[in-house]
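First, the structure itself, so that you have it in front of you.
For this depiction, one protein chain was excluded, whereas all remaining protein chains were kept in their positions.
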Amino acid sequence: MGSDSPAARLANTPPATPPFDIVRAAFVELAVTDLAAAERFYAELLGMIVAARTNDTVFLRGWEERQHHSLILRQSAPGQPATASRLGFRVRSEADLERASEHFTGEGLTTRWLEAGSDPGMGRSLRVWDPFGYPLEFFHAIEQSETQHQRFDLHRGAPLLRFDHLNLHSPRVEDAFRFWLGLGFRCSEYISTDGVGGDDVERMTGAWMLRKPTVHDVALTAGTGPRLHHFAYWIAEPAGVMRACDQLSGGYHTDVIERGPGRHGVSNAFFVYLRDPDGHRIELYSCDYYTGDPDHKPLRWSVNDPRCRSFYGTRAPDSWYEESSLLLGLDDQPVATEAANVDERAQHSEVAA
Amino acid sequence: MGSDSPAARLANTPPATPPFDIVRAAFVELAVTDLAAAERFYAELLGMIVAARTNDTVFLRGWEERQHHSLILRQSAPGQPATASRLGFRVRSEADLERASEHFTGEGLTTRWLEAGSDPGMGRSLRVWDPFGYPLEFFHAIEQSETQHQRFDLHRGAPLLRFDHLNLHSPRVEDAFRFWLGLGFRCSEYISTDGVGGDDVERMTGAWMLRKPTVHDVALTAGTGPRLHHFAYWIAEPAGVMRACDQLSGGYHTDVIERGPGRHGVSNAFFVYLRDPDGHRIELYSCDYYTGDPDHKPLRWSVNDPRCRSFYGTRAPDSWYEESSLLLGLDDQPVATEAANVDERAQHSEVAA
Amino acid sequence: MGSDSPAARLANTPPATPPFDIVRAAFVELAVTDLAAAERFYAELLGMIVAARTNDTVFLRGWEERQHHSLILRQSAPGQPATASRLGFRVRSEADLERASEHFTGEGLTTRWLEAGSDPGMGRSLRVWDPFGYPLEFFHAIEQSETQHQRFDLHRGAPLLRFDHLNLHSPRVEDAFRFWLGLGFRCSEYISTDGVGGDDVERMTGAWMLRKPTVHDVALTAGTGPRLHHFAYWIAEPAGVMRACDQLSGGYHTDVIERGPGRHGVSNAFFVYLRDPDGHRIELYSCDYYTGDPDHKPLRWSVNDPRCRSFYGTRAPDSWYEESSLLLGLDDQPVATEAANVDERAQHSEVAA
Partner (left out) sequence: MGSDSPAARLANTPPATPPFDIVRAAFVELAVTDLAAAERFYAELLGMIVAARTNDTVFLRGWEERQHHSLILRQSAPGQPATASRLGFRVRSEADLERASEHFTGEGLTTRWLEAGSDPGMGRSLRVWDPFGYPLEFFHAIEQSETQHQRFDLHRGAPLLRFDHLNLHSPRVEDAFRFWLGLGFRCSEYISTDGVGGDDVERMTGAWMLRKPTVHDVALTAGTGPRLHHFAYWIAEPAGVMRACDQLSGGYHTDVIERGPGRHGVSNAFFVYLRDPDGHRIELYSCDYYTGDPDHKPLRWSVNDPRCRSFYGTRAPDSWYEESSLLLGLDDQPVATEAANVDERAQHSEVAA
C-alpha cells in the first residue's frame, strides 16, 4: 500500500475548518451498577479527588485538574447494565456552543440542552447523539478548582493527573474518521492493513485524532460497536504507571490490571489498562508527544508490525480487543452494536504467530 | 499583597487578540567562539541530531522533532564574544508573517526579511528587534524531517526531545510582560515580591508566558539584561534528566552541570541546567503541565516561598542568577545591558537564610 | 497445606554446614552455533564489556564487575546444538577448591581439574557433573579488572551491572533442592502446590536458594530437564530494565523480548527475559532484597496465587515454561532430559482462567 492508497489519502486529509471550536476531550460519565463499589475503585484504589457527591452520582477529577470534574459515576437505573452515558468535550466559548447547536441541527442530528447547574459546577451543555450512536456532550463553562498538582504528599494509588482522551470502539473506523475530521480533528497516527490476501484494499483499523496538541483527544479502534473502548488519564512518567501497578498488586488487586504495563508503538504511550468493577476500562497513559505544528503529518503503522500495538511484543489479552463499554442511547437504553467491518487481529502477526 | 495588586492585575490581564498567530517558540541561534567545541558539546555530549552543517554553522534538532532544526550554532566573528543571535518563533501561516511585518512596522520597530533558503531547510523569515533589544525572528515554512522519537537505541547523552522555551533575562520584567501580552501570550505563573520594607509595591520578578498549551514559550527572569538566560529542551521524564547527569559526570564532564538536578516549584519542572563551552545555558526540562483551557488562571508565587525556585530547597549557585548570554544587536554588536529594577535574591529567603 | 507439610519442612531445613565455602554464582559458559551473532547480541545489543577474545570464544562482563569475565560464549562443535556448557561458582579460597574436590569425589561424582590459564584471566578450576547432569564448575582465582560502574557515558543497550544468578529447569525440584542444601545453600522463597485434587501432596514447583545475601544464586524451576532455564544480570533499577526494552524495540529487535517487562511476586524482581540468537535466555533483573540475617525464613507462594510468577497478572508465554537451554554433558553431548514430576502450570490459575 503506497502513500496514495485510499486509507493514506483519508488519514492525510486536512481537517475541515471547524464549524465550532472544540478545545479538547474533557470528561466521561459512566453509568455504574454499584455506585459505592465504583467510588471505591476510582477514589480509594486509584486515589482520584472527589469533587462532589449526590445521592446517585460521584464527581471526580485528577490531581492536576482545575476543571471541577472530569469523571462522573452515575448509578444506573435498576435492571440496566453499566454503560458509558456521556462523552464530554469542552468548547472555547458560549458562542461555540451556539454554533455547535446550529451545526448538528443542520446535520439532522438529535440535540438537547442541559441547563447550567444540572451537574455541580457546570454551565449549560449541549447533548448530541452522533450518527453512530455516541452520546456526545459539549460545554464551555465549568467551575475552576485549585490545582493539587504539587500536593505529592496527597497523591495515592495512581497519580492520575488529568483527563486525556476517549477511545471509541468503532465498527466502521473510516466513517467515524470522516465525522471527526468534519469537526476539525486532525490525525496524528493510524493503523491500516497491508491489503493482502483476498481483500486487497488497505483499510484503517485504528486512528488517533486530536484538537489539543497531543497525540489524541479521540481514538478510533476497529471492533464491535459503537462502544467506548476506554478513557484515559495522564500520568507524569512511566515510573508513575509502574507505581500504580505495584500499589494495586501490593494491595491484592492484581485482578483489575488487564493489560500492561507496557509501551504502545502507536503514540509512544507507556500505559496500563485497568477494568473497574463494571468492566469499564481506564488507561493510565504517559509519554505522548507534541503535535501542534500546522504541518504535522500522520504516521502510518501496518497492522503487521509487531511493535504497533505492543512495542515490547507482549501479546494483548483477547478481552482487550473484544470487550468494552456499551453506550447509553437517546432512549436511555444501551445502543445496539454491530460487528466491525475489518478485524485487526485477524491480520496481524501477534495472532499469526 | 492581595489579588488586586498591580502585579496581580497585570498577570491576570487577558492577552491581546493576537495581531498574528504565533504557534510557539521554535529555535535559537547561538554565536559561538569555537564552533567545533560547541558542536562537540551539543552533538556528542548531549547527543543531538546534526541536521546540516556549513563552513560556519551547525544545525541541530532533538530526537522527537520533525522541524529541520531548532538549534543553530554559528561561528562568531573574530574578536566578537559569544552571543544569542536569533530567538525563533513559528507562526501559523505565511499570511501571519505578513501580518507580523505590518504589526511591527506599525510599532516603529526595525524589521528585516531573510529570504527562503538563507538557512538550510527554512522558508523566508522576518527578523525584528524588539523594544528591549531581543533579536526575534518569525517564520512559517520549514522542511519536515522524519521523527526519531522511538529510535531509543540511538539516543545518547541526554535524550533531548524537542525545543521547549526561551528564558529572557529582563531588567524590567513588567515592561517585557506587557510586550508579550500584546503578541497574544498568556501567563501561567509569576513570582512577585511581597512588598515589604522600604519598597511596599509588589513587583514581578519572574513570569512564564505561553502560546502552545504548556507552562511557557517565553519566561522572563529579573536580572541584568536584555540577555538570554537560557533555552530549554524537553526531556520525557525525570529519569531522563538524571541519566543525562550520570552520563555527563560519568564521562568526567561534571563541570558543565551548573544547577540541579532538581525541581522548580514554579512550573513543576524537574530540571538540570548546563553551560556550554561559551557559557550559553541550556535547561533539560521535564514535567510541566497542560495550560490550554480558555479560563486557565496564572499561579502566583512569593519570592519568599523557599519552594518557589527550588522545590527541594537547594540553593541555586550565584552564577545562575548573575550570568547569561549577551544578545547580538542590529549592528552585529552585543546589545548593551542595564541592571534590573528589582533583585529577586535580595528579598527571598534562600539568601536571607 | 500447613507449615508442617513435607514441602514446608524441606524449605525450612537449615542448610548443611558447607563442605566448602561457595561465595556466589559467578559465570556461565554458553556453547553457541554462531559466535559472531552471539557476540553481536551480548556486546552490541546489550552493551556488555568484551574482556577477551580467542578464535572460538568471547569473554564478557558487566559494567560493575571487576572479575575478569562472567559470560563465556564458545563456538559449539560442528553439528552440535547450542548448550549451556559450564555453570560457574566462586569459592572463598584455594583450600575450598581442595575441599570441594574431596567432597565431590567422596560423593562419587565425576570431577576434572582445569589448569590455571585455560581461560584468560582465570586460575585453576574444578569441574563437576552433579547427580542430575548439570556441568558445575568451581574456581577461586580470577584476574581483577577496573570497575566501570560509574562510566554511565559508556553504558549502552541494557546497563547490565553484574552476574546475579542461575535458574535451573529441574524435573525433580525437591531432589535438586536437597543437593544444594547439602552445599550450604539456604532457601529464600519457594512455590508449592496446594495439594488439591487427586494429588493431595504439596509439592515444590520452584525454589530460590542462595549463598550471597540476595534472593538467590541458584533457582530451581519445575520443568523438563536438566536444562538451564536462564541466567540473570543485575540492573540497578526498574527504569534501567525499561530503558533496555525501549532500546531493543527502538532498534527493531522486539523479537528478542520474550517476557516482560514486569514484576515477579516471588523475589520482587522487576524483570525482562530476552532470548539470544541460539535461544539461550537471559534475565535483566532488578529489585531483590537482603537475606543475610542468620534467621531469615523462606517465604512460601501457592502456585494458585496469580501474583506469584507475575505480580501484575500478565500471562507468561508458553515458551517461558517450555523452552530452555540443553546442557553439555561429560561426553560433550547434550544431556538427556526427562519430563518434570509436577507441572506448575497445570495447577495454577493463569492457565485455569
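Residue numbering begins at 1 within each chain, and the chains themselves are lettered A, B and C in the order written.
Throughout what follows, contacts are C-beta pairs under 8 Å (C-beta built on N, C-alpha and C of every residue); 3 or more make two chains touch, one makes a residue touch a chain.
It should be emphasised that the depicted structure is a prediction, and the values quoted were computed from it without experimental measurement.
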| item | value |
| --- | --- |
| Visible chains that the absent chain touches, using the contact criterion stated earlier | A, B, C |
| Given C:N12, C:T111, C:T224 or C:N268, the one touching the chain that is not displayed | C:N268 |
| Touching the absent chain when the full complex is considered, from C:R24, C:H155 or C:H216 | C:R24 |
| Contact residue for the chain not shown (choose from C:P14, C:G108 or C:P294) | C:P294 |
| Among C:R40, C:R66, C:R99 or C:R124, residue touching the chain not depicted | C:R66 |
| Positions on chain B where the hidden chain makes contact | 238-239, 242, 245-246, 249, 252, 254-255, 257, 259-263, 265, 270, 272, 306-307, 311-315, 317 |
| Chain C residues that touch the omitted chain in the full complex | 23-24, 64, 66-67, 90, 92-93, 140, 144, 147, 149-150, 161-162, 212-213, 234, 236-239, 265, 268, 286-287, 289-290, 292-297, 299, 311 |
| Missing-chain contacts mapped onto chain A | 150-155, 157, 239, 243, 246-251 |
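Definition applied: only the chains that are shown with their structure count from here on.
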| item | value |
| --- | --- |
| Chain-level touch network, classified as line, ring, star, complete or other | complete |
| Interface composition of copies chain B and chain C: same or different, split at half | same |
| Distance-maximising chain from chain C - centres being C-alpha averages | B |
| Chain with minimal offset from the mean of all protein Cα atoms | A |
| Centre-of-Cα separation between chain B and chain A, whole angstrom | 34 |
| Geometric centre distance via CA averages, chain C-chain A, whole Å | 43 |
| Whole-Å gap separating chain B and chain C, where each centre is the average of the chain's CA atoms | 51 |
| Multi-partner residues of chain C (each touching 2 or more other chains) | 239, 246, 249 |
